[in-house]
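Here it is: the structure, laid out below.
Missing here: one protein chain of the complex. Every other protein chain is in place.
And then chain A:
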Amino acid sequence: GCLLQSRVGFGKVLCRSISQNSALCRKNLAAAGPEKFTAEFIQKQIEEFNIGKRHLANIMGEDPENFSQEDIDRSIAYLFPSGLFEKKARPLMKHPDEIFPMQRAVQWGKDRRPFHFLFYTGKQSYYSLMHELYGKMLNIEKHQDRLRSKGLFSKDGHKISLGMSRWLTKEELEALLVENISTHDYNRFIQIMERLLSMPYCNIEEEFVLRFRHLLQTQSRHQMVSALQKDENGVAFSSAEGCRKTSHSTVVLRDCGSGRLSVNGQDSLLYFPVLQDREQLMFPMQFTGTLGRFDLECTVSGGGRSSQAGALRLAISRALLSFLSPSEREMMRQAGLLTPDPRVRERKKPGQEGARRKFTWKKR
């Protein structure tokens, strides 16, 4: 059984006789399309996964019954430490449903008659969805008629509150229906859903509609705000850290009222003779309008002058968070002051002169 992710060529597609030429084999592979997994194969993988989960729990000395996916991830990271940068290339153990793409089971029975009544349209899930949708609309209209007969009908009653959500994208809808949809079909679907939403009293079908809406992530992601401490003289100060490339910095921001600035014990002019670096330091405070208010005590190490300036900027913005109101914090986040810069030096690859640069190509 395979604990780790592996794309084993199973199923009828990749079974080939040994006598075939390797060149033909390659052509055959390309023409076959994506690999198809049978239902029994998936079932077997799921059983193996569960057994493997219990084995792993025993190895780690934990309770096999309450071994969750997070525990699995943790154990795998412990047992197979990997230094690869690409997270998707690291060892992985997940439920087969998450690894193997959803594929449609065989749509016809032993007598080779299809199960679904819309099978011969070619896009059975899509058309059945549209059919269902139309059924819901008729339902709503019936409800409206009932209310009208009672005399309780009002034009703007009971619409669905959508909140911060968006329609599923075409790719997501395809994944849901396990079927390929054309753009035209998708647009039609969205059009009719919008029409449904515009009808009054559509809240009876709220659950159906919300299935096709994707909640947007909460806008202001939770930021760690460092606490505001008070030192002996009653002056409020806060400290924060920041990194960029290989530099690390710590900043202590005091609410004194003088705009003094010292970097590693030296004057900022001496340490950063270049104007660009000092502008980087100035940016968070200029943005929030607190230029002359704070006293900065910075320490920075590692990296070059530009990365040190960037690290300090991040540390200053983080330290400023505790002095600001939530709306100002949101503004800072949107300005990009609080995002650590993920750019790191790309490694040099073998066979190339640098990270991207190839050796000079000589024709002969």
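Points worth noting:
Assume a contact is a pair of C-beta atoms (placed from the backbone, for glycine too) under 8 Å apart; a residue touches a chain by one contact, two chains touch by 3 or more; residues count from 1.
Keep in mind that, in the parts below, contacts and distances are computed from a predicted model.
Candidate names were "Small ribosomal subunit protein mS29", "Cytochrome c oxidase subunit", "AP-1 complex subunit gamma" or "Prolactin", and the UniProt protein name of the unshown chain is "Small ribosomal subunit protein mS29".
For the chain left out of this panel, the touching residue among A:A105, A:A175 or A:L269 is A:L269.
Screening A:G61, A:G109, A:G289 or A:P342 against the full complex identifies A:G289 as the residue touching the chain left out.
When the omitted chain is restored, the residue from A:E47, A:D231 or A:E279 that touches it is A:E279. Mapped onto chain A, contacts with the missing chain fall at residues 259, 261, 266-270, 275, 278-279, 282, 285-286, 289, 291-292.
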